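Of the protein chains in this complex, all but one are displayed in their positions.
What follows is chain A.
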Amino acid sequence: MTQAEIKLCSLLLQEHFGEIVEKIGTYLIRTGTQPLRMIVNDTGLSLDQVKKALCVLIQHNLVTYQLQKRGFVEYEAQCKRVLRILRYPRYIYTAKTLYNDTGELIVEELLLNGKMTMSAVVRKVADRLTETMEDGKTMDYADVSSTFVRLADTHFVQRCPLVPEAAETPEVPPPPAPTLVINEKDMYAVPKLNLVGKGKRRRSCDEDENHEHKAKKHKKDGEDAEPPPDDGIYWQVNIDRFHQHFRDQGIVSAVANRMDQTSSEIVRTMLRMSEVTTSSSAPYTQPLSSNEIFRSLPAGYNIVKQVLDQYLTLLADDPLEFVGKSGDSGGGMYTVNLHKALASLATATLESIVEERFGSRCARIFRLLLRKKHLEQKQVEDFAMIPAKEAKDMLYKMLSENFVSLQEIPKTPDHAPSRTFYLYTVNILSSARMLLHRCYKSVANLIERRQYETKENKRLLEKSQRVEAILASMQATGAEDVQLQEIEEMITAPERQQLENLKRNVNKIDASENQVDETIFVLESFIESTLKKP
């Protein structure tokens, strides 16, 4: 793990889980797999605190444990998973676009709690939706359940690995840690539940609660007299499926930008048909025949079969090679080249970064090098049609920032500089890695700056919160406008201006974090696609 990643992970953990969890999470990321007593010794926290923090981290799938052969348990942090916290808003927003408010709340609850049983999720989401509805209306559990089932069918939520059925004899003591297993087939199987009920508002007192001993001891919902029917079956968000969706979105919008709306719809159809048949790390989708594509086009698009064939031929001939032709049966077999598409997206990102950072002439040199692979200094000047001095200056600027690298080709075995060719080249993979590292640093800097801004104005923020609370309570008890105005004037005009500035800055920084995360996603997907899986 690079220093930038570790710093970013520690900032994310601190913002979302507090200092204790941050300390332990950072320690585990930095030092790798450790048993419990080492963590307690090295972090200096109390055993109780370490245990609580580890429970929280395991609950949120940020730390996994493994039973070693010697009989003790070791804990390992998942650095990549911690970095995903940055992307939570994007997951929730995607769920909203696909499955409306119900889907959005289901995904949000699952992300906030790490893992939950289906009955708990349904109950919480129904309550939340009921809060927002008009008086008298409630949300039925059945609606929420059906949305949940749809999310499971499209693989957006998946089951967590289960505790194995313990059929132990009394002589064998239970192992120090359960080994969780999950069957591929069961990963998306929804248990047969009969969830009947409606969402409850917090204000109303329900007779149902009295039956379940709740009124007495302020117990939570989960501690009913009897365990729920799906006890032990926990669900979590399937992050890979969301990533697959983002990747598809990226490819479709790229095709739309390069060609036109219809071709992007065709590619979208092809990707939709391959959603469940192709694994997320496959280099290309399963071949689809032109007839199948024609049948699966959305109802609104009534294009003739011939036009579809023309579009497909055009897509297959495109130099970017998003779509490839793999055969002629069935009217032509076409696949989407996923890895090539990811490489094109990453390259486009690189080009745009060079353009924005150094100017359009540098971008021209960069694109030239991408196309021609290796060029000498003189050739660069000639092909790019840029005067020698400026070309030299630009090349060295890019070289110093590691966007471009030098390849030495010696003419003689002694590598004498006067008798060596020096060729400029762009290595996409290493440039992508370098930029990814820079993105992590940027996000860490943004978060630090945001925290600094908030801390500087802490006093003012607290004052404004108090004033708002007073205003709200006065409005609730019915106060005159004059009194309300008096309270509002407690915050002076320059203070109001300061608050406005603060709000604007914090919003800008947050929006920047979201957008840097989009770049992180493109670069990470590309780098992952180049790794050879065993």
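Everything below uses one rule, namely that contacts are C-beta pairs under 8 Å (C-beta built on N, C-alpha and C of every residue); 3 or more make two chains touch, one makes a residue touch a chain; residues count from 1.
Simple rule for what comes next: contacts and distances are computed from a predicted model.
Undergrad: Suppose you had to identify the omitted chain by its UniProt name; would it be "Glycine cleavage system H protein", "Glycoprotein-N-acetylgalactosamine 3-beta-galactosyltransferase 1", "Protein SEC13 homolog" or "RPC7 polymerase"?
TA: "RPC7 polymerase"
Undergrad: Out of A:R90, A:R258, A:K325 or A:K463, which is the one that touches the chain we can't see?
TA: Touching the chain that is not displayed is residue A:R90.
Undergrad: Looking at A:A388, A:I409, A:L429 or A:A469, which makes contact with the chain not pictured?
TA: Of all options in A:A388, A:I409, A:L429 or A:A469, contact with the hidden chain holds for A:A388.
Undergrad: Touching the left-out chain: which of A:M1, A:L180 or A:M490?
TA: A:L180
Undergrad: Which listed residue, A:S279, A:S418 or A:Q485, touches the chain dropped from view?
TA: Checking each option in A:S279, A:S418 or A:Q485, the one touching the absent chain turns out to be A:S418.
Undergrad: Tell me, which residues in chain A touch the chain that this view leaves out?
TA: Touch with the absent chain occurs at residues 15-21, 36, 47-49, 51-56, 58-60, 65, 67, 73, 88-90, 92-93, 96, 108, 112-114, 163, 174, 176-178, 180, 218, 220, 232, 234, 356-359, 377, 388-389, 392, 416-418, 420, 422, 507-508, 510-515.
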